[in-house]
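Left out: one protein chain. Kept in place: all the others.
Just so it is clear, A, B and C label the chains in written order, and each chain counts residues from 1 on its own.
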Amino acid sequence: MTQTMKTFVMQGIGNVETMDKPVPHAPGPLDAIVRSTAAMICTSDCNTVNGAIGERFNHTLGHEGTGIVEQVGSGVKTVKPGDRVVVNAITPCYHCHSCQSGYSSQCGDEALGGWKFANTKDGTFAELFHVNRADANLTIIPYSISEEVAIYTADMMPTGFGCAEGANIPKGGTVAVFGVGPVGLMALAAARLLGAGQVIAIDKIPQRLDFALEYGADAIINFEHEDPISEIMKITKGKGVDSSLECVGGPKAFGWCIEATKPGGTVSNSGYHGKGETVPIPREGWGVGMADKTITTMLCPGGKERMQRLLRLIETERVNPTMLTTHRFEFDEIGKAFHMMMKKEDNIVKPIIFFDAY
Amino acid sequence: MTQTMKTFVMQGIGNVETMDKPVPHAPGPLDAIVRSTAAMICTSDCNTVNGAIGERFNHTLGHEGTGIVEQVGSGVKTVKPGDRVVVNAITPCYHCHSCQSGYSSQCGDEALGGWKFANTKDGTFAELFHVNRADANLTIIPYSISEEVAIYTADMMPTGFGCAEGANIPKGGTVAVFGVGPVGLMALAAARLLGAGQVIAIDKIPQRLDFALEYGADAIINFEHEDPISEIMKITKGKGVDSSLECVGGPKAFGWCIEATKPGGTVSNSGYHGKGETVPIPREGWGVGMADKTITTMLCPGGKERMQRLLRLIETERVNPTMLTTHRFEFDEIGKAFHMMMKKEDNIVKPIIFFDAY
Amino acid sequence: MTQTMKTFVMQGIGNVETMDKPVPHAPGPLDAIVRSTAAMICTSDCNTVNGAIGERFNHTLGHEGTGIVEQVGSGVKTVKPGDRVVVNAITPCYHCHSCQSGYSSQCGDEALGGWKFANTKDGTFAELFHVNRADANLTIIPYSISEEVAIYTADMMPTGFGCAEGANIPKGGTVAVFGVGPVGLMALAAARLLGAGQVIAIDKIPQRLDFALEYGADAIINFEHEDPISEIMKITKGKGVDSSLECVGGPKAFGWCIEATKPGGTVSNSGYHGKGETVPIPREGWGVGMADKTITTMLCPGGKERMQRLLRLIETERVNPTMLTTHRFEFDEIGKAFHMMMKKEDNIVKPIIFFDAY
Partner (left out) sequence: MTQTMKTFVMQGIGNVETMDKPVPHAPGPLDAIVRSTAAMICTSDCNTVNGAIGERFNHTLGHEGTGIVEQVGSGVKTVKPGDRVVVNAITPCYHCHSCQSGYSSQCGDEALGGWKFANTKDGTFAELFHVNRADANLTIIPYSISEEVAIYTADMMPTGFGCAEGANIPKGGTVAVFGVGPVGLMALAAARLLGAGQVIAIDKIPQRLDFALEYGADAIINFEHEDPISEIMKITKGKGVDSSLECVGGPKAFGWCIEATKPGGTVSNSGYHGKGETVPIPREGWGVGMADKTITTMLCPGGKERMQRLLRLIETERVNPTMLTTHRFEFDEIGKAFHMMMKKEDNIVKPIIFFDAY
């Protein structure tokens, strides 16, 4: 008799439902099966349901998860059944050209190829889920850290930190963070941790700007009430910022990033650009292509080495991501949680889902 | 009685003429006056006359020049009257924030602020010209190198080399050079010198593609006859190139650069983007902003330190830029030379102008 | 009648005294004369008096200073008489090869060539002092910052921060700081600001280790009571640290740095190595030269661009260096202060000297 488990799936664009599925097959020799303890819903899950990666059916959602190792392949050496683990949203092979080149998020020499959960395989919204290359992709959670905190190292922290790391922030330099949703807030915290001397947060939602202040913003701009470029120029005495972080994914924020950044500065993009044939660079703000402005892009970097460093930053109290957890649900209630996330109801930022195994 | 000298000036958009001007005033304490021996006309001079930087009258053109030091300020230590020198198109102060940050081409914290000749002061198409910060901006030409070669270190070599240096070319990596005019050809030569394993040149002018082969292109693509993206994908077995060099300045070439570059690769822009409100990034070719593709931009880097390294590459026969010199004129004939350059007549690539002092 | 001023000078190895000197001559066209408001004594001043740079007579000591601009040369543009300024210990020309290469502390293509105050010219222990290249080397102090704080940007902060910046600290990585005197404490603060996830301070003086805890050390090791290497290995679970900061200047600390650092890690040296023909690298701890361990070295980086970033870190309350100020003196009492610093009496860390102009 096949064992089954509860999962939460996409059933065509616009539809989600709870369904029973067979528990995952035996893992490959280097892989693992993990029993979920907690998961989080990401705006990317909503994008997926809205069609961002095309039609999907019976497609288990979720790419942020913690759990307990259930089973490992014969070649797995560093984790064993019973270990408490967190897994990154991105699970590269680490053996292909892109991985060996240092671009593991582009695994398989494909754009975004490292993103497998809820994209090219079933995701983490299930009682059990499969993880490829367990020695590289599973990270043991230290005893002192709970799942509720550790789960932030699955996507929010590595994406936000990666965005800040890609921004060439000079020590004591000035930084503008465009969009302070959960990724933007983690990017803001990271900018502080990387030595930014002045961080300016830009958004239109007052609650998010309040969060920004809590995460250490030195100034906030509500772009519905003020022009962000002229405000940034005032704050920086006409110079513009050293680094801009695009944490929105849209032409308006992207254009502001280019314009807010001084000659010689960097725009680091973490936003998903989902619409249009092209993404426009403001020609003059870009210094007609000759102002030594750099535009970098990235996708959540994975791998246990980086995740252990992020966990260390939590352990040593450099950052507390749990301020972002605005809502808590049991796995039974995931449909309701997902609905709220789709509608961004009740000022939801990050909802956490607890499983029976927690 | 004021001494006068011959100059070649812009007289409003679309107009050029020869005119007499007073010889330059006494240099400031750190500056110098140089007597021209040779100059070259750049497509940027044509852009200027066509209005790229707005109206200018009595405005001496030219930013590529060699000469003999005529006079130096009291604080100048490393050059003296009689020295044979070459001066970069870009002459930064080296004391402002941008200069101290390593972005001297953006001197004065202004986009393109390091560009002074024929922009914010008189240029090199004159019997004598003024150079600011002589110790930093004048480079003595070694005995073994003639003015005809050295003058390439004023703009063509540093711009082309800078473009290649900004492209993060992996050793043995693949490179596409879009546009093989003089800057593109120097960028191509530089890509070879920086360890590129395969260099592909793209243009529509057969003569330029022939030059590209002479400068070491491994493959050429005439984009009027073949689709450059599908050809590049064929050559690179579907992967795209590690680095694309934009040496044109236009949305078509820029878009191709984005699309031709693999995830994790770099587009280095040296082209001047002169038209339109925005410069479009192809959204999907850019990996929706998540493919670890980087876009860098630059303006000809100056300074004697870099120029001496470029001169060394000439001395030790790593590169011979003079293949680009297709036409030669006396200063008396500069009007004719300029006209040919405006019209790109007679397959002109780079015309050199000799002065009486040569 | 020549005006005179009070100065504090070295009179041969081992001797110091107060003497009157003529006030400095008119500055060069790009230089300035500054009237001192505050100064600090550095252990390097003691090294100088002890013979580190050879014999010196009538040699005004001091390289950390703040003041009020008294007079500027004709070409100075960004500071004017009356401005409150701080000047870095290192005052490069910014025009030579080393400066243009990004190694301005090695100005003039000479090791340590950027160090001029109290080395190749008179220092800051005088009522007035001369500053070369004022536009590049004088930094205006923001209104909100007092001289007592700003003076830390002259040497302690840039040296400590430079040491940390040269250490390639991974975000969330582990760092060992060997020697937590004033430079080491600033390096420790900088390591925290640059994202270190765990910082270990090593010294033998309990008071300094207490300071280390106040500046954010996660662990401290008193090497008179514990073996630092085995302690570090315990803390890092046998791996060693990502980065070691040498803030002592001696073979023992240097050797520990090599041994404490993991394969692939970096040792950043800021210590002055004053003795012996050679500085020994422990061969096995260095991985027989094949362990991807890097050793970097540096000298206090100057320049107003960097200093303004350091001042911003003070303004936005990222760091408070004044905990280090253990003693305060009037300029009249500098002999006594210097004596205490030579003997490291009364647990002195940094003594500040106030001038009449303060």
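Keep in mind that, in the parts below, a contact is a pair of C-beta atoms (placed from the backbone, for glycine too) under 8 Å apart; a residue touches a chain by one contact, two chains touch by 3 or more.
Since we're looking at a predicted model, the values are computed, not measured.
Novice: Using the definition of touch stated at the top, determine which of B:M40, B:I90, B:V177 or B:L194 touches the missing chain.
Specialist: Touches the omitted chain: B:L194.
Novice: Where the complex has a chain not shown, which of C:G123, C:G179, C:G271 or C:P351 is the residue touching it?
Specialist: The single option touching the absent chain is C:G271.
Novice: Among C:T48, C:Q71, C:T91 or C:S105, choose the residue that contacts the chain missing from this document, as touch is defined above.
Specialist: C:S105
Novice: In the whole complex, what residues of chain C lie against the chain that is missing from view?
Specialist: 97-98, 101-103, 105-106, 109-113, 170, 239, 246, 249, 254-255, 262-264, 269-283, 286-299
Novice: Determine and list the chain B residues touching the chain excluded from the picture.
Specialist: Contacting residues on chain B, toward the hidden partner: 161, 165, 170-174, 190, 193-195, 197-198, 218, 308-313, 315-316, 318.
Novice: Contacts of chain A with the missing chain: which residues?
Specialist: 28-30, 73-75, 93-97, 99-102, 133, 135-136, 303-306, 308
Following the convention adopted for this analysis, only the chains that are shown with their structure count from here on.
Novice: How many Å are there between the centre of chain A and the centre of chain B, using C-alpha atoms for each centre?
Specialist: So the centre of chain A lies 41 Å away from the centre of chain B.
Novice: Can you list every residue of chain B that touches 2 or more other chains, as numbers and ranges?
Specialist: 97, 101-102
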